[in-house]
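Sharing a structure here in structure tokens format.
Note that one protein chain of the assembly has been removed; the remaining protein chains are unaltered in position.
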């Protein structure tokens, strides 16, 4: 295992110390592993809290700041944070206007956030709403399973809903918008290599030199299937087709994210974006905004994912609103 | 070789097509491989042009935009662009106030930019000044060799000098500032893995699982020496010590960049930043601004570099000035 | 030197033995989780049980309910992921069910464990055959109850429960997962033993080791 770390055990604490040192505009609660804005939540503003396992940076800590999250809880690598962390985050971020928990759909994340909401409402009376993001078309949506994973759409949702909260929308409106965004976006990912979880010390899966995994999530889980390495154009098709098969993206402007998994250089992401843009154009999808870069990663995995959001006018307006975080910044 | 590409030959053309598709605020001359601002250079504004081999993204194309570059020439992967590209860039960006060429100190880059300047001045009468960035302390500076490489400081220089040009400073002032920035900064890098040049199809060097290269540049060149893998704290020391030995960074505020080489996830960069910040604090260096992320990369190489700039008041003010590029954005 | 009931000290010994077993099998648990999950079940269980052993060492409990609830809370607040709330709820509910006693007989311990399992189901909605820890715990408790009905003491019940848990765990191998992270793999989840069912089997192994020695 080749990593710039001190020990597998200290990865999270050291990274949080680095975030603390690098960002005077953020505060870090090192005991509870909560990253929050140095400036307290404005009275009347709904607070947005997210969190999840670490290893997906800049998600979520890199999206704490004006126009996005108010606080983020960092779990161990690929392990959902615990309810007490979320409760601390809720406590520090709530201004009285209530809190929205943004949860990616994983059994662990959902259960821990559920417990946190139960505890917060029982103990402190904070109004907690939540949205569970489940946008990954690689996984079949079904009532009898854990359902679809939450992946790239989380980034777009945090941006758009963050802007709504910043604008002063109340908890009900912010929550409704969050569900609308979740219903309007889909993602699909692939991997060229496995990632290596520091504590495991070796790659999660073995992938021969001429093979790739299609339909991976963001935790180094094996994908839906494995096949021969192909060129960027074919890979783009394998990502875009299932998304378009799942939902109709024509007739409204779309926001597209071409996301890197952590080990993929930007030059490759632009090559992929080019292929994705061509496919969407051919399919009649009108892309009006885009992001190309590492936004929701899987440690050092080489690979990428595509997220498409069918945006209505409000979402588009909120997308363009100012945002000032370590990971996403414009208009300020 | 595992890469998200179509063919090794089409890497550059496809990536430029992706940049073109993703960034309406930029224009791309696909024949000459020049990325430039969609909005023409304001009359009276000195134009900043840089360029170099591809594979270092976001450098340079990602730094074209308000407050930084006016145009960037993209060479083949790790191969300096040619004089005719630079001439085209010069032609498209010059508003009459002259052009500054920002050149990283590599034999190829220097010779090609020299030829471009000779040609541009002879043929079009454009005033061309240039700065050759040579900040890499891994290489001994000497009159009898090619001298030190230009690496991370290029990013900081493009930001600061870009702000000066945006402010309306004339060619002489902008050039003098560029030299001052170059004289005030130093960098040092390391690699955990080699990169793979697409056309070569295999890693440039073999690095056993328990070894790292210290003192690498940004082209997959082997470093100054190779040694056993170590923890983040020791690696930070190996990067910071030679920088501080080369120049005194106390007594002025410093800007620090913790840069990823392309294959290193952000969580590791923050761990490294934490170690670097501790060392600088102990050495009495007052860090007032920082960047943590992938800014000048070496394809898919895993590794990092540290750049430190001793900033005077003007540099700091220009650093804080608005910038609006794909790779660096604030204050707008 | 087997035991017919279980004392507070033995409950503590059980937890400490469970910590040792997950530590010993940490890489195996992570390997199982690498195949159909995210390669952290070993470190999750070790982190949690280390916290538990530290906690109960620092704050000696005087009754089963307090002890077990503190174990549950410690797991909830130190593990995260799916196993944190699930194992946490298991122990929390066990504590509530056990009450402020200092000794449990086979029936009482069985009832507490059953309440724990119900908590797991309430949290995670798992059913038999979903390829989760349920598939080890449920048959273990069925075997436990049957043995107790036949007059077994704690030691005897623990022994049959362990055998049933292990059988249940092995039976997860061919299953296609319907719950947890492994369900994302669809058909590809078949052919691998479930990590959570394996750590749950270690829980019964630890109990058996504790009460039969």
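Points to keep in mind about this one:
Letters A, B and C name the chains as they come in the text, with residue numbers starting at 1 for each one.
Heads up, the rule we're going with is that a residue touches a chain if its C-beta (ideal position, glycine included) is under 8 Å from a C-beta of that chain, and two chains touch if they have at least 3 such contacts.
Nothing here was measured: the structure is a model prediction, and the numbers come from that model.
The chain that is not displayed touches the following shown chains in the complete assembly: B.
Set against the missing chain, the residues B:13, B:129, B:171 or B:200 yield one that touches it, B:200. When the omitted chain is restored, the residue from B:36, B:106 or B:295 that touches it is B:106. Among the residues B:18, B:83 or B:303, only B:83 touches the chain that is left out of the figure. Screening B:38, B:146 or B:172 for touch with the missing chain picks out B:146.
Residues 53, 75-84, 106-108, 111-112, 114-115, 136, 138-140, 144-146, 149, 197, 199-200, 204-205, 217, 219-222, 224-225 of subunit B touch the missing chain (whole complex, contact as defined above).
By definition in this document, only the chains that are shown with their structure count from here on.
Common neighbours of subunit A and subunit C under the contact rule above are absent.
Centrality by C-alpha centroid: the chain sitting nearest the overall protein C-alpha mean is A. With centres computed as the average of Cα coordinates, no chain lies farther from subunit B than C. Put simply, the C-alpha centre of subunit A and that of subunit C have 32 angstrom between them.
Averaged C-alpha coordinates put the centre of subunit A at 29 Å from the centre of subunit B. Centroid to centroid, with C-alpha atoms defining each point, subunit B and subunit C lie 55 Å apart.
Contacts with at least two other chains are made by no residue of subunit B. Shown for subunit C are the residues in touch with two or more other chains, of which there are none.
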